[in-house]
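A single protein chain has been removed from this complex, and every other one stays in its place.
Now for chain A:
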Amino acid sequence: MAALNLARLIAVAADTIAAHAEELTALDQAIGDGDHGLNMKRGFEAVRAEADAFAAKPLPDALKAIGTKLVMTVGGASGPLFGTLFMALGKEIAADPDRNNLAAAFGKAIEAVAARGKSQIGQKTMLDVLQPVHDALAGGKTAAEIADVADAAAEATMPMKALRGRASFLGERSIGHMDAGARSTALLVRSVGQAIGESA
């Protein structure tokens, strides 16, 4: 795989989240507490502010530090969930990962997110994007293909009934809306793909 320019990746991810903050908030307003866009933007701007320091670290340490920063700054349930994703990824990933190592580490990180949220696939959460992305990654898909898989997976949360989080209070009324966390996860996946594509 192409060498990862972490500072660039952080910039692309923060730009993407900022550009979609209102959309994420609107999704969250429909079936949640309406703070997802603002929370994610705050967290990724905090990560951006220290991007050079993160990029100077070995990849595993950088991911753990980014995760901790997200936990402390995002707020809401998304902070621990996205923070755990990065922290667990950092714990499992190699300093110079190949695709196999990345896919295996990503799989472990998904397990950690599921444990943190006491959730599983099919409950209208970010897990419903993470798992297909993992499978596409392990299956040898390109970055662009993986980003498309993520988008489709986020769309596929629309007909699901929420079983976790604030949206679950709405029961049947959560059906027909895309999960905000699934959407932000898909945006991040596309950002990573874009940043890797630029350096390839």
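Here is the rule we use: contacts are C-beta pairs under 8 Å (C-beta built on N, C-alpha and C of every residue); 3 or more make two chains touch, one makes a residue touch a chain; residues count from 1.
Quick note on the criterion: contacts and distances are computed from a predicted model.
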| item | value |
| --- | --- |
| The complex's invisible chain, by UniProt name, from "ABC transporter permease subunit", "phosphoenolpyruvate--glycerone phosphotransferase", "Putrescine-binding periplasmic protein" or "Molybdopterin synthase sulfur carrier subunit" | "phosphoenolpyruvate--glycerone phosphotransferase" |
| Touching residue (missing chain; options A:79, A:97, A:132 or A:193) | A:79 |
| For chain A, residues in touch with the removed chain | 33, 35, 38-39, 42, 68, 71-72, 75-77, 79-81, 83-84, 116-117, 164-166 |
